[in-house]
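Up next, subunit A:
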Amino acid sequence: MPKYRCPMCRKICSEHLDLARHYLGQTDKKHKEWLKTQGLSYAELIKAQVTEFGNKGYEALAEVLKKEAVVVDEG
Partner candidate 1 sequence: MKQQLNIVVNGEPRELFIEPKTLLVQVIREHLGLTGTHQACDSSSCAACTVVVDGMAVKSCSILALQVNGREVLTVEGLAQGPNLHPIQQAFIDNWAFQCGFCTSGQIMATKALLDENPDPTREEVQAQLDGHLCRCTGYNMINEAVRDAAKRIKAQKETANSEKGAK
Partner candidate 2 sequence: MSEYSIIGKPTPNVDGPAKVTGEARYTIDMTLPHMLYGKLLRSPYPHARILSIDTSAAEKLPGVKAVITGKDTPGGKWGLWRRFRELSDQQALATDKVRFIGDPVAAVAATTEEIAERALDLIEVDYEPLPAVFDPIEAIKDDAPMVHEDFPSNINATRHIEWGDVDAAFAKADYIREDRFVLEAAHPCAMEVHNSLASYDKGTGRLTVWTSTGSPYFVQQNLADALKMREGDIRVIKPHVGGHFGGKNSTMPDSVNAAILSMKTGRPVKIVFNRDEEFTTTEHRTAQHMALKLGLKKNGEIVAFEVKAMTNGGAYTGLGATTLYLTGTFITMPYKIPNYRYDGVRTYTNIVWGTSIRGFGSVPGKYCSETQLDRAAKDLGIDPLEIRRINAVAPGYTAPGQYTFESCGIQPCIEKMAVRVKEKWPKIEQDEGIGYCAFAYMTGGIFNWIDTPYAYSSAHIKVNWDGTVDLYSQAADVGQGHNTVAAMICAEELGIGLDDIRLHMGDTAHAYTDLGAWGSRETLMNGNAIKDAAAQVKQKLIDIARMKLGENIAYDFVARDKRVFLELRPERGVSYYDLVKDAIRHNDGVPLTGTGHYTPHNKGMISPAYAMGIMAIKAKVDRETGHVTAQDVLVVHDSGQIINPLGARGQTEGCIHMGLGYGLCEEMPMDQGMLLNPEFVDYKILRTRDMPEIEIMHVPTYEPNGPFGAKEAAEATIAPAAPSLANAIYQACGAEFFSNVLKPEKVLKAIRAKEAQNNATSQAKK
């Protein structure tokens, strides 16, 4: 089963949605800034997540991470 690494740090998750959860939990500038290069806004993602039922913020980021996260082989 493939695993995915966060583009900004060494965090590895087995699902893109979990990686998105990790990503938005980070408060440092580095993580926040990279989102801008992907046309996303940290604040917008959080807002989507907290103002509407569902996982809209994480899902939007997971879509981007599907393209951008590095695939790490198991073992």
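By definition in this document, a residue touches a chain if its C-beta (ideal position, glycine included) is under 8 Å from a C-beta of that chain, and two chains touch if they have at least 3 such contacts; residues count from 1.
Candidates were picked such that all candidates are chains of the complex that A comes from, given by their letters.
A quick note: this is a predicted structure, and the numbers were derived from the prediction, not measured.
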> With reference to the defined contact criterion, which of 1 or 2 touches subunit A in this complex?
Replying inline: 2
> In the complex formed with candidate 2, which residues of subunit A make contact?
Replying inline: 21, 24-25, 27, 29, 32, 41-44, 46-47, 49-55, 58
